[in-house]
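Only a single protein chain was left out; the remaining protein chains are all shown in position.
Chain IDs A, B and C follow the sequence of writing; residue 1 opens each chain.
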Amino acid sequence: MKIKSDTFIRNPKDLWKGEPEHTEVRDLSPHIGFNQITSDVVNSLENPRPIYWWAIAICIAMVGVGVACEVHQYKTGLGVSNKSNTNVWGVYIASFIFWVGVSHAGTLLSALLHLTHSDWRKSVFRYAEAMTTFALMTAGLFVIVHLGRLWQVYYVMPYPNERGIWPNFQSPLVWDMFVIGTYLTCSSIFLYTGMIPDLAVFRDNIHDGWRKKLYTFLAMGWQGTDRQWRNFRVAYLTLSVYLIILAVSGHSVVSSDFAMSQQPGWHITSFPPYFVVGALYSGNAALITVFIILRYMFRYEEYLNMDVLRKLVRLTFALAMIWTYLHFIEMATVWYGHDQAAKDQLIFKATGVYAGWWWLFNFLAVVCPWVMAFRRWQTNLPVQMVLSLLLNVGMWLERWLIVAPTLGHSHYPWTFDFDQWPSYIQWGILFGSFGWFGLLLLVFCKVFPAVSMYELKELAYARKVELRHAHAEEGHGRPELATKGAH
Amino acid sequence: MSIANLLQNWSRYRDTHPYGGAKPHMGYKWAMAIDMDICTGCNACTVACYAENNLAVVGKEKFLNGKSMHWLRIERYWHDSVEAGDPIELADGKEFKEGKQFHDQGAHFLPMMCQHCEAAPCETVCPVGATNHTQDGINSQIYNRCVGSRYCNANCPYKVRYFNWFNYQDPATENVWPEPLNQQLNPDVTVRSKGVMEKCTFCVQRLRAVMVDARTEERLVREGEVQTACQQACLAGAISFGNMLNPESRISKQWMQQEVNIALDAQPKNKHVGDAVDKRGYRILENLRPYPSVMYLEQVRESAV
Amino acid sequence: MIENNFNRRDFLKVLGWGGAAVALSACGNTSVEDGTEFVTAHSTEGMPEYAIPGVYVHFNSTCAQCDSGCSIVGRVREGRVLKLEGNPESPINKGKICGLGQAGLQAHYNPDRITQPMLRKGDQGETITWEQALTLINEQLGGVKGNEVAFLTGGVSGHSGVLLKNYMDALGSANHYAYEAVTPSVVRAANKKSYGVEMPRLHIDKAQVVVSFGADFLGAWVSPVNFTQQYAKFRKGPNGSRGVLIQVESKMTLTGANADRWLCIRPGTEGVYALGLINALGAAGFKVPSAAAAIAKDYTAERVIQETGIPAEHTEKVVALLKERTPSLVLFGSAAEGYAHGSQNAAAITLLNHVLGNVGKTMAAPASVPFPQIAPKVGNRHALHALNDKIAQGNIKVLFTYGSNPVFTSHSSLNFKENLKKVPFKVVLSHYRDETAMEADLVLPLDSVMEDWGSSVPEYMADAAQINIQQALSEKLYPDTRGFGDVLLALLKQRRPTEYGQYEDFYGYLRNAMVQNKAALGGGTASDDMFWQKTVSHGIIKLPAKAASALKTPTATKLAFAAAAADEAYPLHLIPSTSAHMRDGRHANIPWLQESPDPITTVVWDSWVEIHPATAAKLGVVEGDVVEIASRSGAIKVMVYVFKGIHPDAVSVPMGYGHEAMGRYAKNTGQNVFKVLDSVFDKETGELALHETRVKVTKTGQKVKIVKDEGPYGGGQAGKRIALRKTTDKVNLSKEV
Partner (left out) sequence: MIRYFLSLTVLLAGLFAAATSSADNSTIGDGVAPGANNAAAAAAKEKGGYVADYDDIFKVKGGPEAKPDTEIKPLMWNSVDEVFYDELGPHVEQPIEFPHDRHAGDPNKVNPDGKTGDGINCMYCHTYARRSLTSGIPPLRKCIGCHQNIPSVRDTPRIEKLFEYWDAGKPIPWKKVHDLPDYVRFNHERHIQRFIFKQERPYKEVCGYCHGDVSSMTVARRVKTLSMGFCVNCHKKNHALDNTFTKAGHGPNDCFMCHK
C-alpha cells in the first residue's frame, strides 16, 4: 500500500484545515524496506529538488554580506557596529547565545531520546546532530567577531607561553571557551561516529568519483561485523551520555556569563535551567523549520513524515511550556525579591526604550507556541513553518533583551536608557551567520546522509515485525488499525 | 602565574579584597576622597585628565553615540527633579521634595572615575586577566593584554570603563591627534589602539615614578610626594589622594575622620546623627560590595535660606 | 671635553636641530600591536646637562588663556611641553590651573595655526616672508597720517604694552583701542564710582555670606581660579562655620549651580532687588545709613515681589541671614550689568555692600604696580564702537588687530565686517585664520604662548603687586612665526631705529628692561644675570607691598530703573551666557574644550538655547527641537535644552560658538549668538548691553539629537544613593524669621 505523500505546496483552501484524519501515519510505514531506504537516501543526495541550488546560492550571498560587514568592522574598528561605552555588547552576544541554544535541540534528539528509546527520533536526529555542530561553529564565530582585538583571541586559551601568564580562570568567558570547545569537539565526534555505518553504505553504493574516496576514507573500514556493531553501540551510548551532560552544563555556563555578574537582570539564580530549556525550545523550533525544508528539498516525505512532525511539535510545545514557566518564575523571583535594581530593570524592560521589543518577544515566545497545542495545526506545514520561524525570532529577541536592557539600565543612573540601536553592520553579520549555518547544513545534507539509514532500517524492521504480529493475531484486517493504539 | 601555582591554589595569586584576603597591601594602598561640597564642577580635572593620559577627543558624532573617552566625567544631578525620578532619600531618613519650578538649590556635581574597587567586579570576569588588582590597591588595566571582550565594562556598576571603538591614533582614519597635536602626547602613557578597554589608572605613571624613587632611597613614598592629575588641577582642592596605609597622610585621616571603613559595605555612622555635617563620607553603591577606594563627601546645602 | 655653557635661551635655540628627532621619539605614538618605534634613537645633541631624555624639567611661565594672569609650570620633556600645572608661588592661582589654562597646550600644538605670513591676492592668500611683510607695512604706513592708523587689541599689559604705546607714539596715532567682547566693564565703572577703584580685592574666604547678583566668579568672572580657591575656604569656614552662597540671577551660571539658594530674578531687576534688600534690612532693624535708606524706601516688599518675582519667604530669609552673619559680600556680574540701566543696577548693588559694611572687610583696595606704563590696559566693548565709527567715516587707512576677533564678536547691527572693507590696509596678527584674519590684507602668524617671551601684569591681583614673566617653554614649532613683542619691536625699528636698534629681539628688550629696574623690582645687589635667572625661574616678581589705600565711602545718589517694557513682538529676553571654556570664542578651536561638557547642561560640540519648561510648554517645544531665535537684528537656529535654571521670561544661548572660520574644530560648531544682539547700550558707560536684546522664539519643526554627557535619564538618580546631599541648619534664623 502506498501512503499518500504530502506536498509542500498545498491547496490554499486546505491551509488551515490541518491534516485529515485518514492520512494519519506512523513514524515509518511498515511497507518500506531496507533497499528502499538505501536507494531513497542515496538518490536524494544525487538529485535534490532544484530549490536546493537556489538555497545554496542564497546562503552564499548571505555569507558574502556577513563577510563584507565583518571585513569593514575589522578594518575600521568595532565602533562601526554602533555600540557605546554603556551598551558594550549587542547583537553579537545575543546571537552567540541564540546559536548555542539552537545547538541544544540536536543533542536532545540524538542523545537524550536515544537513551529513552524514542524510536520516532530516528529519521530526524541526524540532521539535528549536524545542526548542533554547525550552530556551535556559528556561535564560536560570534565570540570572535565580538572581540575588539579578535586577532588576539588565543590569549583566552591556557597555552604554555613565554610570558608565564594564564587566562583568568575565574572568568565565565574562559569557562565558555572551554565548554563550547568541548561541546563542539564532542558533538562532531558524536555526529561522525553515528554516521560510520551509513558512510559504509554509501561507500558500497557509490562507485566512482571523489565521493567514493571520501566515503571510503570516512567509513574507516566498517564492515558491519558483530564486533564492530557491538563496539559501535557501546561507543555511541557512552558518547550520548557524555553529550547530555555537556549540553546541560554548556548552556548553564553560558548563562553564568550573566548570572555570575552583579548586574540587575543578569544576577538571577534560575538562569541556568532557564537558559537550557530556552535553548531546547528554540532549538526544537529550528528543527521544525529545517524539517520542513529538508523534507521538501530532498524528497524525504516518506521519512520526515507527519507523524514525526507531530511528535516534534508536541515536544516543542512541552518545552515551550516549561520555558514559559521558568520565564515567569524568573520574573516572579525578581518581583518578590528584595533587589530593587533588578525590579527596576524588569520594569524598565516592560516600559522603557525596549518595551516594544519586550512585549513582542513575550507574544512570540509565550503566546505563539499555543498554536502548537491544537492538533489540527500540528501537522500543517505552512503554519508550522511560519510558527517555528516566529518562535525563533521570539527567542532571539529574548536573548537580545537579556543582554541589551541590562547594559542600558543597570546600577548607575548617569548612563541609563541609552537606546543604542545596532547598526547595519551588526545586522549584516547576524544575517550572514544564518547564511553560514544554512550553507554548512545544506552542504552536509547533500554530502552525508541527512537521515540515519541504519536506524531507519532498524525501525523498518521493527515495524515489519509489528505488522507481522498484527497479521498473526488478527488474522486479517488493515495494518493501520493494528498499529493505531501505539500513539 | 604558572602551572605550579595554578595547581596549588590559583585564586591565592590574585590580589583582591585586602582585609581577610590572602595578600595584604604591601606598604601602599592608594585611595581618594572627593568633597562634593566644594567641588564646583568646573571641569579643570577633566581637561587635566585629557592632557595627562592621552585621552582621545572623539568629536560630536561619536560623543552622541556614547563613545566619549573621558576617564573622569563630571556628573551633574538635580536633587529637585521630581519628574525625572523618585524623591531622594537623605541620610537622615527624610525625603527630599523641594523645588518645583526652579533648580533653586543648585546642582550637584559628582566627579566619577574608576573607583578602584578592592573587590572589583571587572577583575574577576576579564577572560585574559588584563585587569587586575595590584599590590598597592589599584585596579590595573593592561592594554596590550586586553582582547576587547568588554566584559569588564558590562560588569562595572559605575560604567567608568571606556572602549576604543576606533583606531583613534591612526592618522589615516580617525586622526584624533593631527600633526602637531600628537607632540603633546604623554610619553609615559601608552596611546591605546583600537579594540582595547581603558579607564582611570589613578595616574599610575606618576605613582610608579615616585615609588621607584622611593625604593631607590629605601623608604616609602611620602605624603604629598605624588598627586594625580585631577587632584593637582582641582581648583577648590576637593580631591585628595594618597596612601591609606600611611597614618600621617591626609587621605587616611580623612577616611578615619569620616568613619568610612574600606572593608565594610555599610558604614555604621548612625550614632553621629547630631554631628551630621562633619560625617559626610560615603562610597557610591557600597552595598554592592565592590569596596571602592574613592570616598565621596556629601554635598551640603544650608537650610536657613 | 667641550662643555658649552648653556643657558636656558641657548637650550631652546639648539633644540631645533637636536630636538627634531627627539620630538617624536617618545611620543608613544606607536602601535600597541607591533610596537615598532618610528624613530631611530634618542639624540641629545646640543642639549644641556639638565635636559635628560626621559626626565621632566619644569619651567615657569604665565598663562595667557584669559586675563587672570595665573602663573603656570610647564612640564617639558625632550623639548616638548607636555603638560601645564599651576605655579604655587603665584598668589593668584597658588599652584592650580583651570581647564581653560590646561588647554593652552592645544593652542600651542593646534593643527590649524598659521605658520607663515599671508598676503591677500584677490580672494587668495599668498605666503610671503617676514621681510616682505614688514617692508609692505612700512610702505603702507608711508602715505598715511598718524591718526589714520589704528591698533585694535585685547587687553594688554607688561612690556609689549609699552612697546605698543611707543609704536603708536612713533606713528603719531592715538588710536589704540583695547577691545574685549566679554568683560565686566560696567562693573569696573560702577566700582570706580562707588569704591574708588575699578576692581577691589575680594575676600570671599573671609565672608560668611556671599550674595552674588549674576557674578559667575567660579566660572568666568575676573579671576575664577583665585575665587574658586577662596570659595573652598569660604565653604569650609575659618572656624567651622560654612559660608552661605546666595545667587540672584536669571540664568543659572556655574556659581549659581553651587549656591545654597539660587533665586531666579526677572531679567534686569537686580537693582530693584538690591534696594529691596536694603529696605528690608532697615525694616528688620539693621542699621542702614539714612542716605541709603532714603534711596531704598520706595522699594517695599510688595513692589520687590512684583518686579523681581522672588517670593517673599526667600527674601526674608536672605535678609535675616545677612543681618545675622557678618561680614558678607555682595558681588555682581554680567547678568546685572548687561542692561541699558546696568550702571543703575550696579550702583544699587554697590550701595548694598556699603550698607552691609562689607567695604573694607571683605573688599579691600587692590595693590598696584609702581610702573604705570606696564599696568594693564583692560579692554571694553565701547572701544570697538569708537573704532567702528571712525572706520565708517573712512578715517582709518591702516588697521592692525591683535588678540581679538572683532568680526566674530561684534554684533551684526554694528556692521563691522562691512565697514572693515573701507580700511585700505588691514594687518591681522593672529594664531588662527579666524573671521577677522579672513578679512585681512596681511596676516602675520604669532608665536603661541608656549613659544613666546613676555611680561604681564594682571588686572586682579590677589595679594601684593606682581609682574608675571612669560617664558618660552619650547622651541618654535614653526620657524616663521613671531611673538607679538617681536613684531612690535620690528615695527618700532622702522620708526625709531636708533632707540630700538640695539635690541636683537623682544627677549633682549624684555631682559634689558627688567634688569635696568633691578632695584625697584626687588633684585637687590644680585648681578644682572643672577637677577634675570631668578626672575625667569620663578616666573613671577612680587613687588614690595604698599600700604593699601582705603576704599571710598558711599556716595548715594538717586537711582532709577527703566521698567522693562512689555514687547509684544519679541517677548523674551536673550541672555548670551559666558561659558568658562569658550569665553568670547577665541578658544573654540581647542578640541579639549569642545569635548569637555558645559558644566550645567553637559552639552558638547554645539550651542544650545536654554528654555524654562513653562516657556517650552507654551512654545510647544521639547529638548532637541531646533528653534529660531530672532531679534530685531538677526536670527539664529539653535537646539532647545529645557532647563529649570532660567527665568521663564528669558532664553539663554552661550557665546563663543558658531565660527565660520578659525579651524577644523571651531568651524560650523554651534551658532554665533553675537549675530542677534541688538544695539542697546548702557546709558552711563556706553557699553553694549549684552542682556538687553529681546527675541522671539519660533519652532522650525527640525529636530536633532542633543549631544550631551548627561544621559537620557536626565540627571535623575532613580532612587539610588549616588549623589547625596545633606542639609545643615547651623544658621539659626528662627528668631528672626
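Keep in mind that, in the parts below, a contact is a pair of C-beta atoms (placed from the backbone, for glycine too) under 8 Å apart; a residue touches a chain by one contact, two chains touch by 3 or more.
It should be emphasised that the depicted structure is a prediction, and the values quoted were computed from it without experimental measurement.
S.K.: Among the chains present in the display, which ones are touched by the chain that isn't there?
M.R.: Displayed chains contacted by the hidden chain, ordered by label: A, B, C.
S.K.: Of B:Q135, B:T173 or B:N261, which sits in contact with the chain we cannot see?
M.R.: B:Q135
S.K.: Of B:C122, B:V189, B:A238 or B:L288, which one is in contact with the hidden chain?
M.R.: Checking each option in B:C122, B:V189, B:A238 or B:L288, the one touching the absent chain turns out to be B:V189.
S.K.: Just to verify: which one of B:N175, B:Q205, B:N261 or B:S303 makes contact with the chain not shown?
M.R.: Touches the omitted chain: B:Q205.
S.K.: Out of A:T182, A:Q228 or A:S270, which is the one that touches the chain we can't see?
M.R.: Going through A:T182, A:Q228 or A:S270 one by one, A:T182 is the residue touching the chain not shown.
S.K.: Which residue numbers on chain A touch the omitted chain?
M.R.: Residue positions of chain A that touch the missing chain: 158-164, 178, 181-182, 185-186.
S.K.: Which residues does chain C use to touch the chain missing from this display?
M.R.: Within chain C, the residues that touch the unshown chain are 1-2, 4, 17-18, 21, 28-32, 34-37, 40-47, 52-55.
S.K.: In the full complex, which bits of chain B touch the chain not displayed? Write them out.
M.R.: Residues in contact with the chain left out: 2-5, 7-8, 15, 24, 26-27, 132, 134-136, 138, 140, 142-145, 188-191, 201, 204-205, 208, 212, 214-220, 222-223, 245-248.
As a working rule, only the chains that are shown with their structure count from here on.
S.K.: Between chain A and chain B, what distance separates the C-alpha centroids? Give it in angstrom.
M.R.: 45
S.K.: Please work out the Cα centroid separation of chain A and chain C, and write it as a whole number of Å.
M.R.: Computed value for the inter-centroid distance: 67 Å.
S.K.: For chain B and chain C, what's the span in angstrom between their mean Cα positions?
M.R.: Here the centre of chain C sits 32 Å away from the centre of chain B.
S.K.: Return the residues of chain A touching two or more other chains; collapse runs of consecutive numbers into ranges.
M.R.: 86, 411-415, 418
S.K.: Which residue numbers or ranges of chain B touch two or more of the other chains?
M.R.: Counting only residues that touch two or more other chains, chain B contributes 68, 73, 75, 85, 196, 285.
S.K.: Touching chain C in the complex: which residues of chain B?
M.R.: Residues 36-38, 40-48, 50-52, 54, 57-60, 63-64, 68, 70, 73-81, 84-92, 96, 99, 101-110, 143-144, 169, 177-193, 196, 229, 232-238, 276-277, 280, 282, 284-287, 296, 298-305.
S.K.: Flag every residue of chain A that touches chain C in the complex, lowest number first.
M.R.: Within the complex, chain A contacts chain C at residues 86, 340-341, 344, 353, 411-419.
S.K.: Please name which positions on chain B make contact with chain A in the complex.
M.R.: 1-3, 6, 10-11, 14, 62, 65-68, 73, 75, 85, 112, 121, 124-129, 145-151, 153-155, 157-159, 161-167, 173, 194-197, 285, 288
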